[in-house]
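Heads up, one of the protein chains got dropped from this complex, but the rest are sitting where they should.
== subunit A ==
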Amino acid sequence: MSVLLLRLAGPLQAWGSTSRFTQRHTEIAPTKSGVIGLLAAARGQRRTDPLTELLGLGFGVRIDQPGQILRDFQVARSLDGRDSMPLTNRYYLSDAVFLAAIGGDSELLDGLHEAVRRPQFPLYLGRRSCPPVVPVTLGVRPGTVAEVLSDVPWQAAKRLRERGPSTVRLEVLLDAPPGAEVTETLQDEPVSFDPAHRQYGWRAVVRTRVLAPNPDGRPPVAAGVPGGIALADHDPLTWL
């Protein structure tokens, strides 16, 4: 079992799973269908092509930097200004960073890694107007999805990492293993991206937290270093 790691970061992202008509929602973390779609685009698959190999992949995502939800109330008109398009509310995540892990056979994942490095179609983070920050792929690593997601250092912005502690607790959303106590279900299991008839199955998701290392973080105030000094409680009145 190997895992392909993707770092999904950009000014804007949008990961919808329930949008209908003019309300275009976003989840607070990348969806499986969105990421599988990104991989298929990288391989140059057309929307009508069958997804076969990609359907069996495992998926987990870690929220490294939650970002903020941004609403775009869109009032578009046609080029000649005569017709107005439907008024829509489009929701985005701004300034967010996620780590997505795709579990599967290592040969297939190596191929996907190469494809993401040299994509056939442009990659985007859930919506065409949301380009990613490069590099997207962090390579293929051995282990399970859950293991890999807790080994990789915190991917948030540098200013946040430097301010943070040396280990951080991050929220993780994983494919629920069979028999697990299901916490959530999303209509997010991609079946077909055919524009004439898109199909998504239901997907069970477990929400947990992992401890991730943060090498840039502040060390726990000299404690723990042999020969260091514990400084945690500074009380100048102790010796008066």
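Simple rule for what comes next: a residue touches a chain if its C-beta (ideal position, glycine included) is under 8 Å from a C-beta of that chain, and two chains touch if they have at least 3 such contacts; residues count from 1.
Definition applied: contacts and distances are computed from a predicted model.
J.: Of the options "Type I-E CRISPR-associated protein Cas6/Cse3/CasE", "3-oxoacyl-[acyl-carrier-protein] synthase 2", "Multiple sugar transport system permease protein" or "Integrative and conjugative element protein (TIGR02256 family)", which is the UniProt protein name for the chain that has been left out of view?
T.: "Type I-E CRISPR-associated protein Cas6/Cse3/CasE"
J.: So which of A:Phe21, A:Phe73, A:Trp202 or A:Trp239 would be touching the chain we can't see?
T.: Checking each option in A:Phe21, A:Phe73, A:Trp202 or A:Trp239, the one touching the absent chain turns out to be A:Trp239.
J.: May I ask you to list the residues on subunit A that touch the chain which is not drawn?
T.: These residues touch the chain not displayed: 218-219, 221-231, 233-240.
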